[in-house]
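One structure, as structure tokens, below. Some questions next.
All protein chains but one are shown at their positions in the complex.
Let's turn to chain A:
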């Protein structure tokens, strides 16, 4: 494995790992806050148990997300020193603000996790909300930094020099809003479906029904609302990418030839040598409509992009199909769920509806990973779109492959331990939280 490929793989691995923990770490606090609110309002002890059980999950995910995030802030320099030397002062603004947001999140988490029965209950509740809000702010700020790599702004690039740097303009680049919106909804949908899926599985097995029903309803509501809104934000993102990064759009859609009335390519296997897509379904005019809002408009194909500036096609196209496919599936489940809530209450206890949620447990996170593959691979060969090539940014240090193997081993074992811990948390629910109603009332009277 050459050093450049190793560096890219290590970065992909680290981001791919971190993104799961950061999504859960920023979304779960909102679930907790809702359960916590019900506990404070209704004094239904089950809600308190749900909050406490979730908060342990959050502690595990937050700690893992915090260390993997710390690692990333070093890895940016360890792997891409040339990039950071020039980009740091330009796109550093969201990172400096993110430092504050993340710090507040850590402080609030200390209050929340260790503050049971120690503070005014509503102050304690509020610290939980602060964990969520500051986590969300952190996420949006980091995505804004990534958006800058797609849509560089806030400087003039003259003869290899980065002049007239304006960090505020860099932060509010053209891509930040669409990316932040898409990522936030994705985080809510993915976490909502993952958590709901786990509780649905327990419900299907008839375990601790009161506990898991309450937990399931909260998680499913968040996940379903986000899954319903996501296609709107996806459409906004697609039009944005079509305008700013036609090469990325062409790679996502495997759109090799510039044409009017361009067809949407569903599925298929792109053949980069022959410049065509095999085994695909084509919907005429649809790509023109989705990218530009009318069925006739020309859509730039890869043939308009200089060969040395073309992104790879296979990975972005397939990843995009996976993302959209799973997003559609989750939206479908969301529609069924809301229909059940509104008209068909008996469905809510049916095994098949729960089964749908169980099946969709990993869907959101697979979609999140696929979405990141689309945006990162689709930006290649650039690390700063149109300004700096990824290959020019990589560290001169040889032997990065070993560092990649090391990180692969570390992240693999960490993932296994986290899964193992969650399994043990869930298995312990009956012992910890299945208090007979009378005893619970007495204990908390």
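Please note the rule applied: contacts are C-beta pairs under 8 Å (C-beta built on N, C-alpha and C of every residue); 3 or more make two chains touch, one makes a residue touch a chain; residues count from 1.
We adopt the following convention: contacts and distances are computed from a predicted model.
One chain of the complex is hidden; its UniProt record names it "Cytochrome d ubiquinol oxidase subunit II", one of "Heme exporter protein B", "ABC transporter permease", "Cytochrome d ubiquinol oxidase subunit II" or "Cell division protein FtsA".
Here the missing chain is touched by one residue of A:42, A:100 or A:350, and it is A:100. Summary of contacts with the chain left out: across A:210, A:225, A:366 or A:414, the touching residue is A:414.
Only one of A:13, A:40, A:165 or A:314 touches the chain withheld from this view, namely A:165. Checked against the full complex, the one of A:12, A:40 or A:63 touching the unshown chain is A:63. Residue in contact with the omitted chain (choice from A:73, A:309 or A:350): A:73.
For chain A, the residues touching the absent chain in the complete assembly are 52, 56, 59-60, 62-64, 66-71, 73-78, 81-82, 84-86, 88-90, 92-93, 95-100, 102-104, 106-111, 113-119, 165-168, 395-398, 403, 406, 410, 414, 417, 421, 424-425, 427-428, 432, 443.
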